[in-house]
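Just one protein chain is left out here, and the rest sit where they should.
Right after this comes chain A.
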Amino acid sequence: MGCSSSLPDRNTGRLGASLEDSASADSKNLRAKLVLLGDSGVGKSCIVLRFVRGQFDPTSKVTVGASFLSQTIALQDSTTVKFEIWDTAGQERYAALAPLYYRGAAVAVVVYDITVPESFNKAQYWVKELQKHGSPGIVMALVGNKADLHESRKVSVQDGVDYAEKNGMFFIETSAKTADNINQLFEEIAKRLPRTS
């Protein structure tokens, strides 16, 4: 891809020492590095901004490199999970950079747009890439976004469910626009995080 040769080497791409390994901290207060991957324009940033700030901005803002945000949620069993979220750019030129962001991640959220079949193919590419190079035991979620646009749906729910099942992923359809299933997505992820105790 493009100019991958000048991008960081896969083996050196590691973001910071402070996130030693995936989920950490004590058993009551978890911390998890989460990375969002997917084609450009599927709504990764919108999902994150809906989750972190409760906002939705319909004007599209192309992410550059990757944005970093964090959000803490409390679960019913009185544990808290602090998500440190890497919202990566979907543009092709940043693809070679992805290892920099997903390396050491405890969670990967792979997003596609239910109205764009190509984005579903791209999602499968990312799943394969994560299976090869992601952290062992990484929690993976497959997310079909823009569920509010059901009248222009091109990727069936069943296709999503089947692919997720085959690859041991958790599947959900969301709408960052209507906020549908956004919190459920992150709560479900939090429940699936390995507890160290």
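The definition used in the following text is that a contact is a pair of C-beta atoms (placed from the backbone, for glycine too) under 8 Å apart; a residue touches a chain by one contact, two chains touch by 3 or more; residues count from 1.
Just so it is clear, contacts and distances are computed from a predicted model.
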Mind telling me which option in "Queuine tRNA-ribosyltransferase catalytic subunit 1", "Phosphatidylinositol-glycan biosynthesis class X protein", "Vacuolar fusion protein MON1 homolog" or "4'-phosphopantetheine phosphatase" is what UniProt lists for the chain we can't see?
"Vacuolar fusion protein MON1 homolog"
Which candidate, A:Ser67, A:Thr80 or A:Asn167, sits in contact with the chain we can't see?
A:Ser67
On chain A, where is the contact patch with the chain that was removed from view?
2-3, 5-8, 12-19, 40, 45, 49, 59, 61-69, 87, 89, 91-94, 97, 100
